[in-house]
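All protein chains but one are shown at their positions in the complex.
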Amino acid sequence: MRYKTNPIDRTYFADEPAEDFNVIGSVVQRSDALGHVTGRTTFFEDLSPPDLLHVKMHRSTRHHARILGVDLTDALAVPGVVRILTHADIPNNVFTPLKLIGVQPDDEPVLAEGKVRYLGEPICAVVAETEAAAYEGAARVRVDYEELPAVLDVEEALAEGAPIVNEYHGNNYFTYEGHHCRRIRFGDVESAFAAADHVFEWRYQSAPIEHAPTETTGCIVVPQPDGRLRIHSDTQACFFTLDNTALILGTPFNKLRIVGGTVGGGFGGKVDIAVEPVACVAAMLTRQPVKYVYSRYEEMQVSSPRAAERIYIKDAVMADGRITGRKITLYVDAGAYSRHSPYGTTKAAAHLPGPYSIPNVWADCHCVFTNRTPSSAMRGFGVTIGDFALESQMDRIARELSMDPLRLRLINAYRDGDMKAHRKVAEGTALVEVIQKAAEMVGHELPAEYRQMSSMDRASMDREGR
Amino acid sequence: MAKLRGRGYASVNYPTGMNLGGDPSQALIHATTTGTFVVSLSSVDLGQGLKTVVAQCAAETLGLPMENILVDTADTDTGPHCMGTFASRGTHRVGNAVIMAAAEAREVMLAVAAEELEVDAGDLETDGTGYIQVKGAEEKRVHITDLALAAHFTHGRTISGRGIFLKEKNDPVPETGEMDPDSCQAHACTVAVVEVDDETGVVEVLEMHNAYEIGRALNPAMVAQQVEGGAWMGMSHALFESTEPYYPTRDHGPGDFNEYLMPGPADIPMYHNAILERPAGNGPFGAKGIGEMTANAPIPAIANAIFDACGVRLDTMPFTPERVLRGLDELRGNHH
Amino acid sequence: MITAVRTPESLAAAVGHAAAGGRLMAGGTVVMAQVNSGSVGSPELVSLRRAGIGGISLDGSAARIGATTTLAEVEESPELAFLRDAVRSIASPAIRSLATVGGNLFVPQPYGDLAVCLLALDATVEIAGPDGSREVPVDVVLANGVAPGEVVTAVRLAVPAPGTWFYHKAMRRKLNSAAIVAVAAVVGTAGGVVTSARIALGGVAPRPVRAVSAEGVLIGRPLETDVLDEAGRAARGDIEPFDDAYASAWYRARVLPVHLRRAFLG
């Protein structure tokens, strides 16, 4: 065997009881690898039922517009086009991904109705005997628009007089129990700023990022003899897909069966229920198997990206490196619809102020609607961009104070028993140790008192004067 | 022209799981007539190796070899509910559910073995190769193949178990943000070494040193896969990726892998990774779930390394050559 | 939708199909991508794969490269070894075994690095059409394309003397990425100064362009840093840079002098 492993350093957490495992902790060959190297693993698109129909979408060419009319005449005349679905064909034309667990909002139509709110929003689904005919039909759909002003920047979207992206919300932000943002209020940051030796404030920004799985999002729906629909999908969450699709179709849940589980990369992008509802409607109406799979262009530009974020961090810092207050204003660019962004914004809030014990924390985390492709979950949801901002901030503080950046982090590192800003007591922490280990790996010398710090021993930090 | 070298640091934690509406996953497990245990799930393997790691959890708990475990997953007709594969929850939630199901099945297995061997179930142990044997009297034993047959045809017993892991719903307090959103935290510290071309702004990541604390490395080779792939994605996010390169305008959005830039095999650094284990009390054998965290620390570590190399502070992702060069020009008072 | 794909077995037949309105396709790397996304815009494709217009021949330093010669064949050709680095900077092996020398002339910037080389080499393009054949300088084809019904059949070029060929391509990735700036040049020197210069640039204009201003700066002067930097700044007058997913127009113009210098001094 010629595989890679990384050394496990047991000198850290040496007190953890040694356990005698049989297969845990051992290198076991991946159960899927033989299928992969022989090309025999079956991904959803490797299914090829007879009489398969193909769906291609006609999408908005505008950021924000009223739909005045949709003309399907030329599209229906394309040889091989079987049917074209509009919002009127979708029994319950609204995505409700989290309805069964009581989470709103239901702010996104399956197919656009009356308005489009982002470039690429689906309007009509062309069902055809071949992919080429479906593309041709989709290209021949004519939509008459009345262009509306669009807003593409999070802070502009929150400014007075900005165009409203989605009437459902009435504002360009998601409302958290009456608040215009998800809040963290812990201690008193203003007092911390007043008492600080230094106050530093900087801004960070990211742009949307694509999951870019090598397999695009898609499904094949096969009507069954018993009237049920078997949905072969690369969803990351079979029951999410089943539940939400059934609600959209208005069918009993047990009419649907999801078969999945072998996915060509997800990274969060296949948590949305993007393709199955339309494919199921098409299959029900035509009584034929239907494939709806994103093109690479759709995957790149239409599927949910990782949200762009803008983050302002203002820190109260003492001369010895202790951060005594951290005030954060965070904007998540949700795009035109909620999807999972309100949750991601809450997750971002819970992560603040990073892995540090800061006694005073204030955060306003805004989930903002813009006329942009809706964003949603991606690997590190709510955290990745925050970490970029937080750890850049730490580096800047260290430089402002002419401090060793690792010592600054160790002084402020959270430990077992610390209460985090969201009032959860930390346990199982190990920030101190990964920093110590990284320092050791690169030969970054730390004084003894820093090498002796421990996540389990708050006293070791108290010696630093806290 | 100069290649400016710099080193940057970042340390992060990452929460496993979510609290949104409750976060359950289930597992069912049963023995076939010949002692193969089928783990029934509806969980999705995205390539991270979930099917393999839950099979390990089942084998370990049952005390049987891996060959005796089959994982049948992601069919909503046959598998019990799983919330989905996201939020670094797969190993943690599904692993826990499988352990619970396997523990219940093991109890039945030992009870049937006790009947078969006419001993007390409490005196039995598994040897990991397929035998259930009497502690201290190992010659008194039965192989799972024979035992399962006997369970079916002699004792009329199903050797099976049910498992569920639920992280209960927790609503944040709107005024303060008080909440309990996750189950455990994994940790990472990255040291990135970069070289900046001071004439073009091109950044090359030469080395990445990563220390990860992951609770427990259930399968060290798959941990190595996750951490290296994650570090690569972090570097990719840092230096290349965006669907909207001129954000907030939407111009020139890439439509394929030519335009959507990610580091290719020629652009990868040397990785030096080390693992620490601080088992989580609520994790399967202490594992925490690291799928997401591994991509995070490299981004600020690279930003900080760029500053260290050339004095340019990149506060906007991605750190394109253009952004670096504009920063260098500004530092040099040099407006070409 | 495609209704027919022709694979004529002679040049004459290919010209006939092209004249009848078929969309020409050589390697297929551009056209088939459009077919697959339903955007090719022509119902009939005419493949040149079997039209008998491939192959490399050399007569002294005069090379003739058939239009359907693949980039991989150029890469492997000992006669054209000077082009190897340039060809290897284009896409990836599985594209280079399809993409052709003729097709590369019609690839939109910032792709088409071989066309940049051909411009620097002052190549001639052989074209067959319904009314017979003609030969034109490569810059004419790059500027105007060919007439409907015409087929590029070959390019002719002089293999540059040893030490006179220069190529450098700046990309976002080390391999398989489009040009931020591509520089190809044939520059002769005598007595330590430049006596002749033909410099072509890619990635910095809607089509490959000659850096005539830079050439003017170099003539009569040594290939040294200061001179090249001056030439690079002068070359900014020869370009029409654009924004795309790879880089902005600003960045392309900003780094052009750097890469022009690096083409000569590494």
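All chains are identified by letter, namely A, B and C, in their written order; residue positions are counted from 1 within each chain.
One rule holds for everything that comes next: contacts are C-beta pairs under 8 Å (C-beta built on N, C-alpha and C of every residue); 3 or more make two chains touch, one makes a residue touch a chain.
The criterion applied here is as follows: contacts and distances are computed from a predicted model.
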Checklist outcome for this item: Given "Spore germination protein", "Dihydroxyacetone kinase DhaK subunit", "Ferredoxin" or "Na+/H+ antiporter subunit C", the protein name in the UniProt record of the chain not shown would be "Ferredoxin"
Checklist outcome for this item: In the full complex, the chain left out is in contact with A, B, C
Item to check | Per the touch definition above, residue among A:I90, A:A150 or A:A212 touching the missing chain | outcome: A:A212
Next on the checklist: Touching the hidden chain in the complete assembly: which of A:G137, A:P223, A:G264 or A:P305 does that?
Outcome noted: A:G264
Next on the checklist: Touching the hidden chain in the complete assembly: which of C:L58, C:L98 or C:A158 does that?
Outcome noted: C:L98
Item to check | Of A:P7, A:G35 or A:P149, the one touching the omitted chain in the full complex | outcome: A:G35
Item to check | Residues in subunit B touching the chain absent from view | outcome: 46-49, 221-222, 224-225, 228-233, 255-258, 262, 264-266, 268, 271
Next on the checklist: Just checking the interface: what residues of subunit C touch the absent partner chain?
Outcome noted: 1-5, 7, 25, 27-29, 32-33, 35-37, 40, 45, 47, 49-50, 72, 88, 91-95, 97-98, 175-176
Item to check | Hidden partner chain, residues of subunit A it touches | outcome: 1-4, 29-30, 32-43, 45-46, 48, 130, 132, 211-216, 262-265, 267, 295-296
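Following the convention adopted for this analysis, only the chains that are shown with their structure count from here on.
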Checklist outcome for this item: The distance between the C-alpha centres of subunit A and subunit B, rounded to whole Å, is 17
Checklist outcome for this item: dist(centroid_CA(subunit B), centroid_CA(subunit C)) in Å evaluates to 47
Next on the checklist: Give me the residue numbers in subunit B that touch at least two other chains, ranges are fine.
Outcome noted: 245, 253-254, 260
Item to check | Complex contacts: residues of subunit C adjacent to subunit A | outcome: 1-2, 35, 37-39
Item to check | subunit B - residues contacting subunit A, complex | outcome: 7-15, 18, 20-22, 42-47, 49, 51-52, 55-57, 59-60, 63, 65-66, 71, 73-77, 79, 81-87, 128, 169, 172, 174-182, 184-185, 187-191, 209-213, 215-225, 227-228, 230, 233, 237, 241-245, 247-250, 253-257, 260, 262, 272-281, 285, 288, 291-293, 295-297, 299-301, 303-304, 307, 313-318
Next on the checklist: Going by the contact rule set out above, which residues of subunit C touch subunit B in the complex?
Outcome noted: 170, 172-178, 180, 243-248, 250-251, 254-255, 258-259
